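What you see is the complex with one protein chain gone and the rest in place.
To keep things simple, chains are lettered A, B and C as they appear, and every chain counts its residues starting from 1.
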Amino acid sequence: MSRVGLRLLSAIPTLFGVVVVTFLLTRVLPGDPAVFFASNPAMSAADIAAVRETLGLDQPLYQQFLIYLGNLAQGDLGRSIATGQPVAAEFARRLPASAELTCLAFLLAVSVAVPLGLAAALRPGSLVDHAVRLIVTLGVSMPTFVTGLLMIYVFYVLAGVVPEPIGRLDPFLFEPARVTGFLTIDALLAGDRQILAAALHQMLLPAATMALFALAPLTRMTRAAMIATLGSEFIRTARAAGLSRGRIVVVYALRNALLPVVTTMGMVFSYMLGANVLVERVFSWPGIGAFAIDSIVNLDYAPLQGFMLIMAALFIAVNLVVDIVSAIIDPRVGH
Amino acid sequence: MTHPVHPVRQGGLRRALRGNPLNLFALALFALLCFAAAFGPLLVPHDPLATDAAAALQPPSARHWFGTDQIGRDLFSRVVVATRLDLLIALGAVSLSLVAGSALGAIIGYWGGVLDTVVSRLVDVLMAFPLFVLAMALVAALGNSVINVVYATAIVNLPFYIRLARSEVRPRRALGYVEAARAGGSGDWRILLRHLIPNIAAPLVIQASVNLGWAVLNAAALSFLGLGVRPPTPEWGIMVAEGARFIASGEWWIVTFPGLALMLAVLAFNLLGDALRDLLDPRLRR
Amino acid sequence: MTPLLSIRALSVEFDTSHGTVHALDRLSFDIAPGEILGIIGESGSGKSVTAYAVMGILDRAARITGGEILFRGENLLAMAPRARDAWRGRGAAMVFQNPRTALNPIRTVGDQIADVVARHSGLSRRAVRARVQELLRHVRIPDPERRALAYPFQLSGGLCQRVGIAMALACAPRLLIADEPTTGLDVTTQAAIMELIRERARDSGTAVALITHDLALAAETCDRLVIMHAGHVVEAAPTAAILSRPRHPYTAGLLRSVPSLAGSIAQLQAVPGSLPDLRRADLPPCRFAERCPRRLPRCDAPGPLALEEIAPGHLAACRNLP
Partner (left out) sequence: MTALLQARNLSCHFRLRRETLFGRPPLLHAVDGVDLTIHAGEALGLVGESGCGKSTLARLLARLLDPTGGQLFLHGAEISRESVSRFARSDRRRAIQMVFQDPTESLNPLLTVFQSIADPGGRLLGPLSRTALRQRVEEAAAAVNLPLEFLDRYPHQLSGGQKARVGIARALVVEPQLLVLDEPTSALDVSVQATVLQLLDRLRRDRGIALLFVSHDLNVVRLLCQRIAVMYLGEIVETGAAADIYRAPAHPYTRALLSAIPSLRPRGAGRIRLDGEPQSPVNPCATRCRFAGRCFMEQPLCTQVAPELRALPGGRQVRCHYAG
């Protein structure tokens, strides 16, 4: 338990670095936000100065940073210029949409990639192996936004098997009572199967797009790790001791191969957080990625800052989980 | 059986090509890309910027092989001409991060100490951001221009090269030939330049070749979102973004052809990276 | 007496990206029940390949191109895969070099031994656990209750090798193959491990094949020695006979190169040359010919080189014996 604590502590400097980088990045954004905020021709220079003062932009940089830190400690991420709403509230509203999509895509990718990688590793050089290689190579070469658009064309325009790729739910359906913000879970809680089906249906295409992107690294790592483990000396020992093939593959090889796969899962999850931005744009998904894009276009720095912070914090949290899972799998970790 | 120690052996290239037909395909694809980048603008049938309202949104035909876009520009010409820009951005970004990252990583890996701690911490911070998100923010912060896309792509990739170079140099510090060089009167810089960096070149070059594909994708994705390259410059990401508005109404070609070009370019780099890995990394050779 | 294990004209090849390696060429030797046999050779001579072929754990790239391996008269190579699986561990078991990497790093050593016991015995869980304790005590691991719960990385190399021996002996095999079991261990640990193997084999009547490059180690332990060179058996005889009167020029050369036999540094003598490249298509019938001080034209004459009995129990493969 103290190891987990120590690991948590070690994330603090990184987190602080993230805050500094985020702060600096958005402060060098071109264009004076105050000018933008006050982009009313009727406003005078004095009005703009007043806005600057309320935003704290007239202070020296380090003081701005201290103020920023203070606000951050109170959970205040600033106010969006474009919407006029507190950034924290905006994100709280949008985060579940992104999280739900990413989690479904991740589950989809893992449940396809790991068996695929295993199948390839157990028969290297076989037809399955070659097929997997092809999929993997094509997979990493597919630009998410192109795949997404082509999938829309094929499954919505041509085949008509998925709903129109706009938003999380058909506009004629009522959202279930908001509990977690995850439509699927909320629908389940409300006992509304129709909404659940509709939400899943709507999510299918964007989730598949993201999963396709994550498939390649996961499959590749599962295959490589499994082949490496199967070729290691302790597998030879187990074979020489006459253990059955099933036991060798599952208890001896798979558990050992899982370690690098879990690490890759963490990386893939972080990639997916980034890819989210593109997928949300393509599918008009009302998540935090789409919001971030808008704020960049509008030079709206507070939401961008918030977005970067949330992303980095999520990533650090995912890594923490990866480390803990690794320590559970492998007794050597942390020694 | 012991593996061959020396990374590149005679006939290795030929064997790599013969052993895997995909490698030949990748090489051909790469040659095609280079050709399009070098001579594309001279050879294309139409001016990539010329609009023709009468010929807007035409499907592929004998006159317009890839069809036309919403203002009647010839997509084939635009796709071919875009090659140069897309490849240059990727090449520029990757060379920058390869050179700077390897040098920095090798230095901190060799000396360790406070510098190592500081740089490693910074690397941790940079890597805490999802790559694409960081690239987005950097372009936004540095200013919306092509050269800033190159810098942003280079910066987000820097940590990988630093980490790789560092982890390759570290175990080699205690290797016999490094200590022998020290016993033979070589100073630290000479050991680094003559003995360590040449010996860690292979994994770094492999990393770079795989990274090229990613850099092409990254640049296109940024311009897809409206960052970096601006319309009406022919660029694959922008063309996909422009076509996105017409996909729901069935005009598939505007997205498909630039998307395909992008995919083939990335595929070529990824396959070449794999081939290079087979060729240079004796550990993976059977 | 019929031999326990009889290898008859065994040939093994494997493919590499640089050509086919002719690792073993018509290899033949026997192991008698209860005997301790030393298999001696330089690196690349095919000692480990022989062991893997007997155990049936060769790499994918390797293939057996001829010969048979008889275990109590039954050809192992013709055995059904399932029967072969069940034979491993009970018919023959193996101890490997690098004891640390030869054990599963993320499974406790007690569980690893228990896996083997459970696989071949059908005992209850409680009985398996008791048997594991018994085995750990048997190989003189101090504090076995606690050590059974340890992971390999928490044990010293010597203790790991004791675990490896406990695993191999778990089902009282008829034959124990020990492949360089003490390489990388300290001399004092090496002595203890060798003593353990010797003792346990004598106790249970298990035959031992000790694979090693260390002639002194083998001579001290083994009843009989088989000398291998480049995939051939060049000489096989009782230890005393080999030491007092080596007949094959390679054996003689090997004896002259061992430091512990030499009185002074001047008496040391290296075997000239090195192993031939086993990927060559034109390997001579005698693979030692190119290093041999006694080479004659007839040594290069075509036709296989025979391993002949030149004295009772003393075999050698040479066309120009002294």
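Rule of thumb we're sticking to: contacts are C-beta pairs under 8 Å (C-beta built on N, C-alpha and C of every residue); 3 or more make two chains touch, one makes a residue touch a chain.
As the structure is a computational prediction, the values presented were derived from the model and not from experiment.
Novice: Which visible chains touch the chain that is not shown?
Specialist: So, spelled out: the chain left out of view touches B, C.
Novice: Thinking of the whole complex, not just what is shown, which of C:13, C:35 or C:214 touches the missing chain?
Specialist: Touching the chain that is not displayed is residue C:214.
Novice: Would you indicate which residue among C:258, C:296 or C:311 is in contact with the undisplayed chain?
Specialist: Missing-chain contact among the listed residues: C:258.
Novice: Quick one: which of C:37, C:95 or C:271 touches the chain that's been left out?
Specialist: C:271
Novice: Considering the whole complex rather than only what is displayed, give the residues of chain C touching the chain that is not shown.
Specialist: Answer for chain C: residues 42-43, 156, 184, 186-188, 190-192, 194-195, 213-217, 219-221, 243, 253-254, 256-262, 264-266, 268-271, 274 touch the chain left out.
Novice: If the missing chain were put back, which residues of chain B would it touch?
Specialist: 4-7, 9, 175-177, 179-188, 195, 198-199
Keep this in mind: only the chains that are shown with their structure count from here on.
Novice: Need the most distant chain from chain A, centre defined as the mean of C-alpha atoms.
Specialist: C
Novice: Measuring from the mean C-alpha position of chain A to the mean C-alpha position of chain B, what distance in angstrom results?
Specialist: 23
Novice: Please report how many Å separate the Cα centroid of chain B from that of chain C, as a whole number.
Specialist: One centre to the other, that is 51 Å.
Novice: Of all residues in chain B, which touch chain A in the complex?
Specialist: 22, 121-122, 124-126, 128-134, 136-138, 140-143, 213, 217, 220-221, 224-227, 237, 240-241, 243-244, 247-248, 250, 252, 255-256, 259, 262-264, 266-267, 270-271, 274
Novice: Write out the stretch or stretches of chain C touching chain A in their complex.
Specialist: Chain C residues touching chain A: 55, 57, 60, 85-90, 93-94, 96, 98, 101-107, 115-116, 119-120, 151, 153, 164, 167-168, 170-171.
Novice: Considering only the defined contacts, which chain A positions touch chain B in the complex?
Specialist: Its residues touching chain B are 13-15, 17-18, 20-21, 25-26, 28-30, 137-138, 140-146, 149-150, 152-153, 156-157, 164-165, 270-271, 273-275, 277-278, 281-282, 292-293, 296-297, 299, 304, 307-308, 311-312, 315-316.
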